[in-house]
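Left out: one protein chain. Kept in place: all the others.
Then we have subunit A:
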Amino acid sequence: MNNLSNNLFSSHFSHIYVETALRNSASVLRILDKFPTANVIEIPHYKDIFCRSQQNFCMQKKSPKLILAKKEGTLIYPGAPVCQDFGNKHFYYTSNVMNCIYDCEYCYLQGMYSSGNVTVFVNLEDFFLEIELLLQKHPVYLCISYDTDLLALEGILGYCEKWIAFAKKHKDLTIEIRTKSANTGALTALEPSDNVIFAWTLSPDFVSSHFEHKTPSLNQRLKSIKVLTEKGHRVRLCFDPIIYHDTWKESYSAFITAVFSHVPTDAVRDISLGVFRVSKDYLKRMRKQRKDSLVLAYPYEMKAGVYQYKEQLEREMTAFMLKHLTNHVPESIIFQWKECPNESNAGN
C-alpha cells in the first residue's frame, strides 16, 4: 500500500505508463531504474493517457506522470513562423519529449497539450535516421528542446548527451538545446562545438519568481552559463518572452546588467529577442485553466490570430531592450522576433 504523506499530491512520476510493446526494451528499463518505487502501468498507446478527455493540465502539473512511448510517423517538423530561425534556411524542430517539468504561467504548452504529463519517446534512433535522410539533401538547423526542457531532464534521460554525440558525427547538422535549467553538471566534460548551441531562456527576477514556477533562479542559470563559457563554449541568450509588468523598465535594465556581469560578451554567440505572443486558441485555453494569472489576464491585442502587446508597447519594449543590449553586444547578433515569417532579422 502507498503511505499517506502530508503533502497529498503524489511525487513527480509516481506512476509511469509504458507502451506494452516497449516494456522490456533497454531504453525503458534504463529509465524505470531511476524510479524504483514508481507504479508501472502498461498501456497500448501513449495517447490512451496523454489524450484522455477532461484532463486538467494545471492539476496534473502538481503531480505529473511519465509516459514512455515510441513515436511513429513524422518525427522532424519544419520550424514554426513564431519561432526564430537565426538566419538558417533549413530550420526544423523535433519533440523527443512532450511537456516540461517546469511550470511557467505563460508557457504555450498548456494551450497546446491537454495533458500536463510528460511523454518521452524512447526511439531516439528513429529520429536520428530521419535527420540523416534530411542531411542527404541539405544542412539542417534543428531545435530539439522546444516542447520540453531536455537539459532539465538530463539526469533521467541523458538525451542531450546522445544528441551532442550525434551532432559530432554530422557537421552539417546544428542543434539548439534551449533550457531554463541550471543542470550543467553532466555537460562540463563536453568540448565546445560550433554545431551545438546551448540557449538559455533568461528573465528578470520579477518575471522568474512570479511566473516561472519550479525553475532555477536567474542567478542559478547565470552561474551555469558561466561554468560552460569558462570551458570555451559560446552560448545563445534568449530574452524571449519579454513580459510586461509595472516596473518592467527597471527590472529589465537591472537584469541586462546582471546578465553581462556574469556572461562575457565574447562568449555570446547570438541573442534572441521577442515580446510575449501566443496564438488565440492557446490563450483562450490557458486563461480558462489559470484564471488568476496576471500574465495571462493582460488585455493583449489580436493580430492575425496571435495575441500580443499593443504595437506601441511592443515597439517600446523592443527598442528599450535593444538599446540596453547594444551597450554590451553588437546589434548584428541580436535576432528579433517579427510578425513576418522567414525573414532573417538580425540587427533590425
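As a convention for this text, contacts are C-beta pairs under 8 Å (C-beta built on N, C-alpha and C of every residue); 3 or more make two chains touch, one makes a residue touch a chain; residues count from 1.
The rule we apply is simple: contacts and distances are computed from a predicted model.
The complex appears with one chain absent; UniProt names that chain "Nucleoside phosphorylase" among the candidates "Aspartate carbamoyltransferase", "Acetyl-CoA acetyltransferase", "Nucleoside phosphorylase" or "Diguanylate cyclase/phosphodiesterase". When the omitted chain is restored, the residue from A:A80, A:A297 or A:A319 that touches it is A:A297. Listed for subunit A, the residues touching the missing chain in the whole complex are 1-5, 7-10, 14-15, 17, 39, 41-44, 48-49, 52-56, 58-60, 62-63, 65, 291-294, 297-299.
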